[in-house]
Structures are given as C-alpha cells and as structure tokens.
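One protein chain omitted, others in place.
A and B are the chain letters, set down in written order, and residue numbers restart from 1 in every chain.
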Amino acid sequence: MTGAVLPASPAGAPGPEAVASPWRLAARRFARHRPAVVAAVVLVLLALACVAAPWIAPHPPNRQDLLLGPVPPNRQHWLGTDELGRDQLSRLLHAGRISLQIGLAVGVLSTAFGTAVGAVAGYAGRVADQVLMRITDLFLVLPAIAVLAIALKRFGRSQLVIVVVLAALFWMYVARVVRAEVLALREKEFVEAARAAGASGVRIVVRHLLPNVVGVVAVNATLAVALAIITESTLSFLGFGVQPPATSWGVMLADAEGYVGTGQAYLLYGPGAAILLTVLCVNFIGDGLRAALDPRAGLR
Amino acid sequence: MEVPGRTVLTFAARRALVAVPVVLVASFLSFWFVRLTVDPTAKVRQSRDPEAVARLRTQLRLDDPIVVQYGAWVARALRGDLGTSERTGEPVATMIRRALWTTTQLVAWGLAAAGVVAVAVGVYSALRAGSVGDHLLTTLAFVALAMPPFWLGLLAIQVLAIDLTRWLGLSEPLFFFVGLHSGDGSGFTLDYLRHLVLPVMTLTVGIVAEWSRFQRAAMLEVLSADYIRTARAKGLPRRRVIVRHALRNALLPLVTVAALDVGLLFGGVIVTEEIFAIPGMGRLFVDSLRVGDAPVLVAWTVVTAAFVIAANVVADLAYGMLDPRVRVS
Partner (left out) sequence: MSGPGPVGPGAGGAPALRIESLGVTVPGPAGPVRVVEDVSLRVAPGETLGLVGESGSGKTMTALAVMGLLPREARRVGTIELGGTRLDTATERDLERIRGRRLAIVFQGSLGVLNPVMRVGDQVAEAIRVGGVTSAAARAARVRDLLDLVGIPDPARWAHRYPHELSGGMRQRVAIAMAIANEPDVLIADEATTALDVTVQAQVLDVLRRIQARTATAILFISHDLGLVAGAAQRVAVMYAGRIVEDGPVDELFAAPHHPYTAGLLAALPRLDGQRPVRARLGAIPGQPARAGQAPAGCPFHPRCAVAKIPDPCATRRPEPAMAGDGRLVACHRAVEIAAGTLDPGPGTGGEPGSMAAPLPARSAPRGPDGEAPLLTVEGLVTTFPVRTGRRRRPAGRIEAVAGVDLHLHRGEALGVVGESGCGKSTLARSVLRLVEPDRGRVLLGGRDVRAAGRVELRRLRQRAQIVFQDPDASLNPRMSVGTIVAEPLRIHGRWDRDGPARVRDLLQRVGLDASALHRYPHELSGGQRQRVAIARALAVGPDLLVLDEPVTALDTSVQAGVLNLLADLQATLGLAYLLIAHDLAVVRHTCDRVAVMFLGRIVETGPVGEVFDRPAHPYTQALRSAVPIPDPPVERARRRIILHGDPPSPLDPPSGCRFRTRCWRADDRCATEVPALADRGGGHPVACHHPGPGPEG
C-alpha cells in the first residue's frame, strides 16, 4: 500500500530504544542540568542536617553560658556564640528545621490549592474565572508583608498559623499562573478533540489539561517554597513572625541586627548565608525543572 | 484622519476613570481587613472595664455596619481628617504625608536606578548571549534573587560602610546608613546621595535581578523576530536595527512587569526603612503595627492601596502610549 510509512527514527537506524515517554525524557534533561543536580544534592544534605539537628547539634541550642559570653568562631563553637553564650551552629541547625518546615509546607499547600483552583477557573471560565481574578487582584494590591504581618498579629504566631496564613496568600499567585496556562491550553486542538469525542469537563481537566500543566506547576512550586522561606525570615526579622523561644533564621538575624559594626558582627553571616544557600538551591532546582519540563523547549 | 493626540487623551481618560471604582473597592476591603484584624479597643480592654470598652465602641461607632463605618471614614478623609494616632497623638494625615513624601523619594530613586541597570544588563546579556559575561551576570542574578533583602542591607552596612571605611582609613563612612540626611540637612546634596546609595541598593536588589532576566528574555525574543530579519535585509546598519527596531519593542514588556512590581517595592520599603532608620511609610507601618495603632493602620492600608493602583494606572497609560496595538480600542 503506497500509504505505508516508515516509523520515524531520529538517528536513522531503528534502535531498540524503549518508550521515550515525555516523563523519562524530562528526567533525563533534568539530570543533564548540572546546577540543578548539584543544588538538589546540597539541598538534601542541608535539609537532613537540619532535621537531624536534635542529634547532631554540638550543643543544646538554648543553653546559655553567661560566663562565656560572645565568642567569635573557634574550634568549640564553629560559628561562635552570642551574648548569652548560646552556640550559634546549634541554633542555626534548629532554626533551619523551622524555616525549612515552614517553607516546604507553605510551598506544598499553596501549590496544591492554587493549582486546583486555577485549573478549574481557567477551564470552567466565565463566572468562576472572573471571581478568582477579582479576588486575587485585590489581595495583590497591598504589599504581601503588610497583609501577612497584620494577619499574623490577629491570628497568632504559632508555626501552624504561620504556615496557614502564608499559604492563604501564596495560593493566589499559583492560581493565576495556572489559570493563564490552562487558558492557553484550552484553545489547543487536542482539547477540542477530546470534547468532540464526548469527554466530560472533569475528564478533560484531569486527564488532558493537568498533565500538560505539570511543568508550570512544578516550577511555580519551587518559586513558592523559595518565596515562603524569604518571607518567613523577613517577617521574623521584623518581629512579626516566629516567636521565641522557637527560633528561625529570620529571628537569629533579628538578634544579630543590633551587632552590626561591633565585634559580634560575625553573628550576621551564618543565618543569612543559610537562607541564601537554601533559596539558591531551590531556585536552581526550579530552573532545572523548567528546562526539563517546558513543552515549548521541544520534546526532542 | 484623526488627530493622534485626541485618541491618546481619550484612552488615558478612560483608563483613569476605570481606576476610580477599583480604588474605592480596594480601599474598602483594606479598611475592612484592618478593622477585622486590629482591634481599636485593645488598649482599653486591658483595663478590664467593660463599661469603658462599651463607651469607646460607641464613640468609634464600631457597631455600625462596616460599609457605614467606611463611608464615615471616607467622608472625614475627604475633609483631610484621617484620625489621630494612638501612639503619638499626632494627626494621622500629617504623619502619613510626611512619611509618604520620604518613601516616594526612595521608591522613585529605586525605580529609576533599577530600570537603568536592569535594561543595560539585560540588553548586554542578550546581545552577548552565551558569552562569559552573560553567564557571570546570570549567576549574579540568581544570587541576587536568592538573597534576603534585609540581609543584604545589613551586610552592606557592615562591609561597605563600616569595614570599608576602616580599610581605607577614612574618617567617616563613604556611604551613610541612617536616615536620608545628616542632622538637619535637606535638599538634593551630595550628603543626600551618600545616604541614598545603600538603602536604594537594598531595596532594588531583587527587582534588578528579576527585571534584567526578563529584559534579557524579551530582547532575545525580539532579536529572533521576523521584522528584525526584514530590517537587516533592508540594509540598515546594525546599530540602527538594534536601537530603532529591537530595543523599541523589547522595552515594552518591561513596563508591564515594572507596574506589577510597585506593590513589591512598597513591601520592600518596610524592611529597608527599618534597617536604615528612614522615617517613611515602612517605618510608620512597623511602629504602628507593633502597638496596634488602629487609626494609622487603617489610613496606611487605604493610602498604600490607592498608591499602588495609581501606579498601575500610570504604567497602563505609559504602555498604551508606547504600544500602538493597544491604543486603538
């Protein structure tokens, strides 16, 4: 039959290449993105260290040694001690636990909720869409820090409340992005083909739209986590976030603020560098995910 | 043939008019938000005297429907009366006017500096895409985006103001880090500029990184557009192609992005003014929230919302004037 076609094989030779599913290709592309892989490793190590803080920290984080007082970094105290003689390294690890927990929880919650709402609003369109846009528009007018600070003052500042309040604001960013993506996909012919085949709205969203939105969602998830970590530390720094006796990197920096220009300036570097390193890793992972999953980058 | 000026004017007028109800709704919601979360009777509650609390509630009309309360507030605000601060006893209107002027300076300088740097970096990176310089700038941008701005501020003070002074053996710091003027100084002086450098840097580090990445992407996209190929095929010299054709189109998207970031800047000043002890809106917010100074917070949120919306409208207008495709409506 003249219509018989030769199966396309990029290298010309019919290789026994197994299924080249888009997911496997994506995983391969991610692995090729060196900064992302390095960042992932570093981040995992860091997270493990913080989670294991109660076991691996050299000193109890809150133990004060007033006789010792503030000491610059040395062999017993790698990051030095503060005015109350508390070991900074131990505090850093314990604080990291809190900062990372909050960051991750906010990232996951806001992404899950934001994706669901955004996808439905984007596909269902009209009323649901307008409502979503108006609500998010209004919340985006005020500076996030202000809104969060005010809300936290009202609802308390336990870790749980902080996570909920931050997620309650962040999901809006995710929802807007997902909505935009879904709107674009909705016009694509393969969605029309599904409708022509008689698929219900739910089926289209779940089976056709969401798998194609994964790329955008994954990248936004990392952005959300990064933003959450920075926001929490900013709020804590201002005194509106995590409360003592709990400590986070932001709280440590608030303590260190007063020592700028003094001999205890070393208190600044540890927590700040920790935040920087964590967020940098998260961003690189996000970049790797984008390179791996972006359908526009061509799936070849 | 219609006069181009008139189209632009009607476009502007229409946009501005649409903004008014938005401001009203946004300010109402802000008002409501603060009312819900900040209790004006908190201090009196501490005295545990229910009568006093009730009296205050009646006096402040806290039991009226929220819309009525808002209406009353707006009516007073239009007369210039924004209430009195619980913390300082000053008229809120005066406090806000002062603070707003200070913050506006900071934000304006920030926008200008960020814009210039971001465009320069972005365009350079695009033209030299893939080069060592491009990779370096990309890495820098990544670091800048990951850095908590307040930490940068503290570091900047420590290293650029204090340590640097010591290393260079100067008698006073090169860059100041308290307030916007030394002592009673005012006006546009070298002293003023020396005060501005560090706070502006702290405020804009994030957006410079974001904008330069964005500008780079926009420029790359424009450079691969068909009309650039057409321009080159016409025999135009390279410089004209880049400036007259590429840049003109690549700067447009940045305007939209910049507009969306004004809100971010207002958030950034909160932390920046705190660190550099600048008496602006950010400082006002922090001081008022710490003690729960309701009248100030209410006015603050409404004014900020209005300001951000106004900035968005201005950006919208600017975009409309620059992009002819949007003008015709």
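Definition applied: a residue touches a chain if its C-beta (ideal position, glycine included) is under 8 Å from a C-beta of that chain, and two chains touch if they have at least 3 such contacts.
All values reported here derive from a predicted model rather than from experimental measurement.
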Practice problem: Can you work out which residue in B:Val20, B:Val159 or B:Val326 touches the chain that's missing from view? | Solution: B:Val326
Exercise. Based on the whole complex, identify which of A:Leu66, A:Val127 or A:Ala196 touches the chain you can't see.
Key: A:Ala196
Self-check item: Touch with the omitted chain, as defined above, among B:Ala113, B:Val143 or B:Leu236
Solution: B:Leu236
Quiz prompt | Residue of A:Gln88, A:Asn212 or A:Asn283 in touch with the missing chain, whole complex considered | solution = A:Asn212
Quiz item: If you put the missing chain back, which residues of chain B would it touch?
Solution: 1, 225-227, 229-238, 244-245, 248-249, 252, 322-326, 328-329
Exercise. Over the whole complex, note the residues of chain A touching the chain we left out.
Key: 1-8, 10-12, 19-22, 188-190, 192-199, 203, 208, 211-212, 295, 298-300
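Quick note on the criterion: only the chains that are shown with their structure count from here on.
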Practice problem: Please compute the C-alpha centroid of chain A, do the same for chain B, then give the distance between them in whole Å. | Solution: 24
Self-check item: Touching residues (chain side chain B, partner chain A) in the complex
Solution: 25-26, 29-30, 33-34, 36-38, 142-143, 145-151, 154-155, 157-158, 162, 263-264, 266-268, 270-271, 274-275, 285-286, 289-290, 292, 297, 300-301, 304-305, 308-309
Self-check item: chain B-touching residues of chain A, taken from the complex the two chains share
Solution: 138, 140-147, 149-151, 153-155, 226, 230, 233-234, 237-240, 250, 253, 256-257, 260-261, 265, 268, 272, 275-276, 279-280, 282-284, 287
